[in-house]
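All protein chains of the complex are present and in place, except for one that has been dropped.
Moving on to chain A:
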């Protein structure tokens, strides 16, 4: 498909502004000569009609959640309710300036305050910061909180324990907090090896970052012992909330002894992913850690009946972003929780766990589970049986596209000997039994194809907007802009990037 630049026609307009209302003022009287650009910066010149058709066409090259099954493991691609979008886009919210006087934004502050209370109850934590913009941002914030907590105590801990099954963001976040990452091996049941944990957990160790259920979709049954081992050595327990969708109303991280929790509101709490954000990675902490949260938090002044931004003072790790939060994501979360209620939240986790185990039960004859036990809200199976036919997990995933489905997460997690050629399926509560049956039927069909006609898989997909991409070329000789492409084509007519005034 053409790029917007290739549709550009000189002098075409896609925008209207009031005419020059300040003809008497000359730009030279406002700005110093050294600052003014001598040339106009070239964007594109297209009409509103061109733009609308261009982006409508682009959108049709995407596959969204509303198009069908989207079982990405550890991503919780659940339905995004439409009422949430509407209520998050009310003018009084969307036009509110972040530095407007507090008395003009009492509604926004009330939502943040109330949501904090709800999240605290759902996870058994004492206070949340809404600042982090994404899961990894929350992880960084959480790590910085733990770091400051120990620094203030004159405790020079510098190691962070992270299971081999953890998301890549965990070690990367810990490294950003300048912690030395120590990997904890998983046992044959796919969970943290307690002996190994006890050996590694020492007085130099900040604590453990844990996802529960973990990234292979398995609950850590030893959670109580894990908690004891970490706390006994004075460490802190960090909960990666990527998989909270298996826990609503069933188990609360705070009750299990976690000290710091991050939640991906764009996963468990139904807000859309937007093709890679914006989400929100809010962080909840236990009482002792509240002073270390990023400043400010929203508080309520009961004397004057007013919400306000409370500066947390010198113990706070400081700010992790400009302003306060990804606010519309918070509204959507708030609305979702209220629309579900306690029974709805429990139902969500219960259904997603049943869904995942149903898929596992039906598929395990064809794709071996990485671990033979019941799973949480996602199941991990492997495609390694098909290697002998020359078929990789990647090929199975691509073949699924031909049947109109988004593939599950593949090649994650990856650690030997259990997790190889992995296929991680997460069918959230918003997927019906009929949809799962359809998926199971297709997966079985693909397993037969792998044996009888492997080429069908290795050359898949066949009927998507584009086919397999040459990623090596992209990395070796990066074309990162349209101008790179033009330079490469050595288009002489495009010698000058600028137009003269």
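We adopt the following convention: a contact is a pair of C-beta atoms (placed from the backbone, for glycine too) under 8 Å apart; a residue touches a chain by one contact, two chains touch by 3 or more; residues count from 1.
Note that contacts and distances are computed from a predicted model.
For the chain that is left out, the UniProt protein name among "Aminomethyl-transferring glycine dehydrogenase", "Molybdopterin-binding protein", "Putative ABC transport system permease protein" or "Anti-sigma factor antagonist" is "Aminomethyl-transferring glycine dehydrogenase".
Of A:236, A:282, A:297 or A:320, it is A:320 that touches the chain left out of the display.
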